[in-house]
Structure formats: structure tokens, C-alpha cells
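Only a portion of the chains appears, each positioned as in the full assembly.
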Amino acid sequence: MDVKLYKVKLLTVVCEILAQKNVLEILERHNVTGYTTFEVHGKGARGIRGQGLQNEKNAKIEVIMREEKLSDVIEEISRTMFADYALVLYVGDVGVVRTEKF
Amino acid sequence: MEVLELIQSNLLTPIVLFFLFGIIAARIKSDLKIPEAISEFLPIYLLAAIGLHGGIEMRNTGFERMLVPMLVAIGLSLLFTINHYQILRRLGKFNLYDSYALASTYGAVGAVTFSVGLSFLRDQGVTSEGYLAAVLAVLEPVAFILAIFMTNMAAAKQLRAKKQSAGGDEIDVGVQKTRLSGVLRESVTGKAIVILLGSIVIGYVIGSEGFEPISIVFEEMFVGAIVIFMIEMGVIAGQRLEDIKRVGVFLTAFAIVMPTINGIVGVVVATVMGLSLGGSVMFGLLLASASFIAAPAVLRHAIPEAKPSLYITSALGITFPYNIIVLLPIMFAISTITHGYESIDLFRHMAGGWT
């Protein structure tokens, strides 16, 4: 039997944990239906993150979404958050079974 | 000199020694670390213990006498925050955002510092007014609210100036307002304030008798729990030592001189208001302490433009050790004098009789 996969986008945001709320609010505003989050450590332009105080960890947020909404979401994150927060985002292609969920 | 002796004897308590040990462990790049769940739980535990203790005390002594110290503390906190801002902005040449963030970090209070203070007094055989736990809770958000309000005012003003020259966007002003109210909500519902106030109320309700079955956990284990937390605080402070070089001479001086002034003013004012010897020390400590757990949580949302490396590093890496090692004994010595004891030694004798 063959399963049909539909193409959607997987947006990943890695940011300082105190900025997670901002990202989720942006997703909310764009009516994104779901997301998955977890805590990570990391290193980047703002040095090593995750060793010190609890608030200095990073969060990783993964969002499966249709291509239509993608650039609006990225644009808002870029505009409102790139300057002030430790943050990295990237986009990949994935296939899903139940396209109606996203 | 007696103050030096007091500093020295304070230096040799488990709390201070384990803090210094944590710093050393971090410096030699040991992988020693208190697991996150434990070091996240300990402040909640410490605040619950402080709150219960304060509530029980308030039940015993009444809280009508709380009003004046509370209002004075709020007033001083606001005054100090504005004063910090002027100094940082004018003399320190920090930008608007960093100045307000730092000003409120030092206007706010540190719950961990407060815990250490209580334990220090216990070692000296002195008690303090229970309602100071309530002052701690109320003081938590005050300085932040002021600083956030002022920052937003200043930012709005800048915005308006821009708008007059070009076509302004209304939306951002709205964003500023939501930000402010959101931050107010958040800082009042922050876990530290919530557990502290809740525990005060519960302590008040249950009284000493109701406290009895939980006193082993919430009283007798208190100092041991601080010791464990101090290892982690030391490790984190030690990891930041490099950053201290980067905060610059001015901020380093600020992080030592400002708490000293605020703390001594606090001790004297508290004495005048009639607080006890121990209570005056704790009142001074409230004003001297800087916030390093609540501060990032609030300021990162409220003033994202400010550099957290500045306010966390100076509060945790410089002011906190200075306060618990040096300033606490100094304030104790001053409070001994303002309370009319001619020398600390004399006091000690008397204290010996009390315990």
C-alpha cells in the first residue's frame, strides 16, 4: 500500500527561552494551528547559552504550516525580534499525511 | 576592629564558603552543577519558608505596624530607582534602555539575598520583624513597574518626535501600551511574588500550631537548602567572572557603592521607624539587594533593548557576593550602633542571654 504525502513547510525557530512567548504570540496572530516546543542549549553569536540561570536557556519551536502563511510569519519574527533577541530560524520541506490538520 | 571580625566570622559560615566554593568550581572548569530541577525548586522552597515564617510572625505581632515601613520601603525603592537612572545615564553614559534596566535591577530586591540575611541573623541570635517578608513581596515589582513605565514614556516621546518629522505608525504606540500592561500583569503574577504572598497568608492562617507538622521541612531544613542553592549560585557567578571585565569600571563601582549607600540609608531609616536591630538589617538588605532571578524574566520582555549581560552580571557577579559577604556584617554593625549598643561585643553578650 502506498501512502500519499502532501508537501508542507517545517519552520524551526531556536531562540532564548524568554523570547518563546513572543514567537508563540506571533504564531497565534497568524492562526497557525499547532506547534511543538522543547528546551535546548546552544551556541551562537551571543555566546554559549544554557549553562547559567534557568532563564538563559534556549527554546526550539517547530511549526508545520502551509507555505501560504510562512513568509508572513517569518517576516514578523524578523522585523520584531531579530534585533533584540538571540534567535535563529530556518525552513525545511516535509511531507504530511493529513494535510487538513495544518 | 569589630566589623572586620564580623566580616571574617561571616566569611566562615557554610553559606558563604559554599558560594565561594561554587565560584572556584566554575573557575577550574569543573562539571559540578546542581541539577536544574533542584535549583529551580530551591527558590520556590526558600520563598515558601520565608513567607510561612513571616506570616506566623505577623499573626503573633499584628500587622498594623507594617504600614509605615511598607510605604517607606516603596518610596525609597522608587526614589533609589530614579536616582540610579540619573547616575547611570548621566555619569555612566549608558543608553536609555540599559540605564532603566540597571536602575530597576538595583531598585528591586533579591529573595536569595534576603534568605541569606535571615540565616545570618539566626547565627547572630537575633530576630527580625515578620512583616518584612511582605515588604519583600511588595517591593519585588515596584522598581520594575516604574522603570518600565518610564522607558515606555521615553520611547513614546522619541516615537512622537520621529512621527512629527515623518509619517508615524500608530500601531507601535499600541504595541508599547500592550507591552506595558502585559508586563505589569506578568511581574505581579511572577512565581516569586505569588508563592511569597501565598505563604505569608497561609502562615498567618495556620499560626505556629498549624506549622508544627511541617516545620522540619520549612524551618529546620532552611539553612541546609540555602547552602545547596549557594553552590549553584557560586557556579553561575563563577561562569560569569569573565563578563565582569566587560561591564566596565563604572558599573563595577556602581554595583558596590550604590548598594552600600542604599543599605546604610535603609538601616538608619528603619532604626528611626522603630524597627528592631535585626529588622533594620533586613530592611537595609532589601534596599541594598539587586534582583538577579526576577530581573531577567521581567526586563527581557519589558525592555528587550537592554543588554541582559549588563544587569545580570553586575547583580549576580558583583553585588550579590559583596552584599552577603561584606555589606551584611557592615549593616549589622551599623544597626548595632544605631540601636544604642556601644559595641558588637557588648551586644553579643546580651544576645547570648536571649537565646
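Residue numbering begins at 1 within each chain, and the chains themselves are lettered A and B in the order written.
To be clear about the criterion, a contact is a pair of C-beta atoms (placed from the backbone, for glycine too) under 8 Å apart; a residue touches a chain by one contact, two chains touch by 3 or more.
As the structure is a prediction and not an experimental result, all values here were calculated from the model.
Each chain type appears once in the displayed model; counted over the entire complex in the file, the copy numbers are A x3, B x3.
Just so it is clear, only the chains that are shown with their structure count from here on.
Contact residues on chain A toward chain B in their complex (touch as defined above): 16, 18-19, 21-22, 51-56, 84-85.
Within the complex formed with chain A, the chain B residues making contact are 36, 39-40, 236, 239-240, 292-293, 296-297, 300-301, 304-305, 312, 316.
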